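With one protein chain removed, the remaining protein chains of the complex are shown where they sit.
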Amino acid sequence: MSTLLDGVATGSIAYVLNTLGYSSCFMTGVRPVTSVYRFAGRARTLRTLPPRADIVEQNRQDRSKDPHRVVLDHVSEGEVVVIDARGVLDAAVCGDLLAARVKFSGGQGIVTDGCVRDLPGLMKLDFPIYARGVHASVFGNRHVGIGVNEPIACGGVVVLPGDVVVGDEEGVVVVPAQLEETVAALCQEQDELDTFVMEKLEQGRPLQGTYPPDTQTRNEFERWRSSRR
Amino acid sequence: MSTLLDGVATGSIAYVLNTLGYSSCFMTGVRPVTSVYRFAGRARTLRTLPPRADIVEQNRQDRSKDPHRVVLDHVSEGEVVVIDARGVLDAAVCGDLLAARVKFSGGQGIVTDGCVRDLPGLMKLDFPIYARGVHASVFGNRHVGIGVNEPIACGGVVVLPGDVVVGDEEGVVVVPAQLEETVAALCQEQDELDTFVMEKLEQGRPLQGTYPPDTQTRNEFERWRSSRR
Amino acid sequence: MSTLLDGVATGSIAYVLNTLGYSSCFMTGVRPVTSVYRFAGRARTLRTLPPRADIVEQNRQDRSKDPHRVVLDHVSEGEVVVIDARGVLDAAVCGDLLAARVKFSGGQGIVTDGCVRDLPGLMKLDFPIYARGVHASVFGNRHVGIGVNEPIACGGVVVLPGDVVVGDEEGVVVVPAQLEETVAALCQEQDELDTFVMEKLEQGRPLQGTYPPDTQTRNEFERWRSSRR
Amino acid sequence: MSTLLDGVATGSIAYVLNTLGYSSCFMTGVRPVTSVYRFAGRARTLRTLPPRADIVEQNRQDRSKDPHRVVLDHVSEGEVVVIDARGVLDAAVCGDLLAARVKFSGGQGIVTDGCVRDLPGLMKLDFPIYARGVHASVFGNRHVGIGVNEPIACGGVVVLPGDVVVGDEEGVVVVPAQLEETVAALCQEQDELDTFVMEKLEQGRPLQGTYPPDTQTRNEFERWRSSRR
Amino acid sequence: MSTLLDGVATGSIAYVLNTLGYSSCFMTGVRPVTSVYRFAGRARTLRTLPPRADIVEQNRQDRSKDPHRVVLDHVSEGEVVVIDARGVLDAAVCGDLLAARVKFSGGQGIVTDGCVRDLPGLMKLDFPIYARGVHASVFGNRHVGIGVNEPIACGGVVVLPGDVVVGDEEGVVVVPAQLEETVAALCQEQDELDTFVMEKLEQGRPLQGTYPPDTQTRNEFERWRSSRR
Partner (left out) sequence: MSTLLDGVATGSIAYVLNTLGYSSCFMTGVRPVTSVYRFAGRARTLRTLPPRADIVEQNRQDRSKDPHRVVLDHVSEGEVVVIDARGVLDAAVCGDLLAARVKFSGGQGIVTDGCVRDLPGLMKLDFPIYARGVHASVFGNRHVGIGVNEPIACGGVVVLPGDVVVGDEEGVVVVPAQLEETVAALCQEQDELDTFVMEKLEQGRPLQGTYPPDTQTRNEFERWRSSRR
């Protein structure tokens, strides 16, 4: 259930996706909340709306169908729960108990452009959680779950169910499912080039000619690359 | 296809809905763009997301299934098109040609928490259009249509397909379909009370005792009301 | 009960106050809501906070002491009600009935950095009302009144009870009570200078030397001014 | 000194520029302040920064070199003054006297993403002025002029000196100087197509096939177009 | 002078207060600035306004009555200073010296929805300080103190003097004084339930039936709880 993008830097992925025409792939303002950073998995999404009495009542009457509960209670191994919280900064999408359920079901992480709660409990969970902030107000104060595994936006990035979602210290990047292999291959090449360029910069080389590489540097890189294999 | 709420002030409707537990029913920041204000109809909704290359391409390949086109091209008599534009202020959801199609299909109005374009053309259309602003940038620069007649939020208000949407100079209010009759009845009573109270205030009465009415004022109102029938 | 600043342009007043060291005297984002623009009067203030159950309950139990009611129900001739609404854009501070009470008590206007409601009714009232916007949601959804005639801020400007508040098409300016006479005198002089300068500019004079006036222009102005008396 | 784009709708220009790869050409939030809408001319730009004591002092010592004065005092026939005010909403870039100087020098309009002051005076001027708002606070409270005829951004749009700037009810669009002819030609064609499409929509045609036009509609349009010549 | 809520998680308190009808009790955007997190105490409040020349002058003439000084210089054992800074992010409410005075007077912490300054000095103080950010600009650049121990709002939460204010890694929660005992008792029960639920989730139990607990889980919990006493 792992992905080819496990362990690849989000910066590299975003760079490569940009060259493929996907310029909005990195979530804005979504940062690691706990001190566990790295994760990768398949998107499992929740769409939310502001609360409205009739919808709230309907969800309450049968919690087994409440999308907020469904998305968190039925995670499969390798999934990342991504919650479109419409950028709301004064209510949480989940706390330590709901997050624990995701972890113990084999989930890889939780990502939202809203907030999470129970920070001390989340720290103990030892699980990757990314959000725009922390707020102790409960989900129902500002949200109602409206749909599971629909296309959503989170932090300005479109997320389709099944997309590959990757996080590190920098934040969260979303890779369309069909591009996983292409992106993985291009990232490997890009990372090698970057390593080579960094060596040259450390030796005092200017950017001009080195990065982006001109023909001469490109040739040098190919030799360097061959010599390392 | 008309509604019982045709011609009722949005302020009255919002007041009555608030007493029924629906406090978030009036759209924030959504204002009349043209000088045609009053409308009422059933919600036909469009949900949008930021553009993403694969979704854009798919919509382009078969425009007959592009949700942005579907929602505007297949309006039924009495419907109001409501577009959740995620509050985007630097691109339009439609211009005068698309709006004209809605009008000539029997639509009652267009409402969005984004922008519209072709203002001079919209003014000539003589059709109710409500938005957060005006911007000439086209839909595709910031939006992709993702679903027709799904639940959405617009201006902070949840809109379900089929809800009654009413607009006047003040803005736009959304009435859950099942509450139409109740709200219409309560609004009529409230409007009579308000007319009575306004008369009393003009005569120099204080708010205290008059509004909200104490028992004595309530009795006076009942007599005044009977006398007018 | 009238003030020396009745009819003086807010732009002139703000300019003069700035020269006296009062640079933040003109409210940001507070605009005329109805088509009645000009007013001047003494500030009567309301301070608000977000609603909290115990305070709401206390105000409900004795409405005669609820600051929101007190400020609107006991206006004296020549007063302007200024409501610090903390910039809230999704709830109103009053509607047409409460505004009517202010008008029929001899009030000169209502000013808030929040919203007002019942726009069609307010238009009929023929009374100066300035706000940041229009929203049908009622006061109690976002506000509780906390104090009458306390110092407040409205639109970024400090307002003390008794300050002179003046409005025109441009917006609202606040003059500390002790500066009324000084400001009135300086405005008169400034307006004469501006009239003179405008004449010169119409004749093709450059700004350089004319505005601000150098010694020669200043002398010309003094002759022009004497000749008009 | 007039431009080929005089009288062309900003919506048409923005649409055409978008097809040429210029998607950010229409200013966000910049609206007509007075009731004079239409203008077109060549950009004359001012760049501003927040005030800093040493720069303020230097400008004060020789006003003839103060960029804020230079840009407004030396306008040539046919120019539009465009002021990058960094979106500041609580101070003006000019009032009626400075605007008068621009008008009487043969300027075509003033555009800023900040505010203007002296609204009553500006209304009397009968001159196109576009801004994000109105505020009586003077320029020096928030701005210092730093450079005339440098490249700037205004309302999110890059403006180079000499670009063609066009305004109507909708707002302001900026056309790179080298594209003036191309855009004018494409707009004429687009406007004819739009007129044709509007006729078809009025007759009940659907968007599908009509707009954008399929081959059949395109042929119909060509015949219609020929017949009108 | 300690409170029953010393050491209770803010998340638990906010959850319990929400069930009692106090949904807005947790401050938005107010985060620990130093690495000392936990505190609890009674609110001592300061209300601020933007600076205005006459008020600034009055406070300067008698600093012993300047509310900004009074609130920080006369703290009693067990108090938390809470400063309503109107969300201002470009000026501080205090630096290390003023904070030191609060600490050495027996204060329990400082909380503001504005900024603080002298971060290196604050870090050395070893004292709980919560704010929206850090900024070196001094108080007087954006604030004037207007009243001590008045009701205020801080981070969107109403704070009355004497309320219990509690902070931890998550942020700051405010408990109305009269609810202290009730909240403490309910939090203890809630925390036991949460501990029990976490154990069950670790064992692979689903949310459904476990959290919130159905009758069976509730019975299990009661047995578990009895067995631990």
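Odds and ends about this structure:
Chains here go by letter, A, B, C, D and E, matching the order in which they are written, and residues are numbered from 1 within each.
Criterion: a contact is a pair of C-beta atoms (placed from the backbone, for glycine too) under 8 Å apart; a residue touches a chain by one contact, two chains touch by 3 or more.
Please read all numbers here as calculations on a predicted model, not as lab measurements.
When you scan E:Ser2, E:Thr19 or E:Asn141 for touch with the missing chain, the hit is E:Asn141. Checked against the full complex, the candidates A:Thr28, A:Asn141 or A:Thr182 give a single residue touching the omitted chain, namely A:Thr28. Set against the missing chain, the residues E:Gly78, E:Gly95, E:Gly162 or E:Pro213 yield one that touches it, E:Gly95. Listed residues A:Ser2, A:Asn18, A:Gln58 or A:Asn219: the one in touch with the omitted chain is A:Asn18.
Although one chain is not displayed, its contacts with chain A can still be listed: residues 9-11, 13-15, 18, 23-24, 26, 28-29, 31, 156, 168-171, 173, 194, 197-198, 201-202, 204, 206-208, 211. Although one chain is not shown, part of chain D still touches it, namely residues 20-22, 24, 49-55, 86, 144, 146-147, 150-153, 156-158, 176, 178.
Summarising the interface, chain E meets the missing chain with residues 63-64, 69, 72-74, 89-90, 95-98, 100-101, 104, 117-121, 123, 133-138, 141.
The rule is simple: only the chains that are shown with their structure count from here on.
Chain B and chain D have Cα centroids lying 31 Å from one another.
Shown for chain D are the residues that touch two or more other chains, of which there are none.
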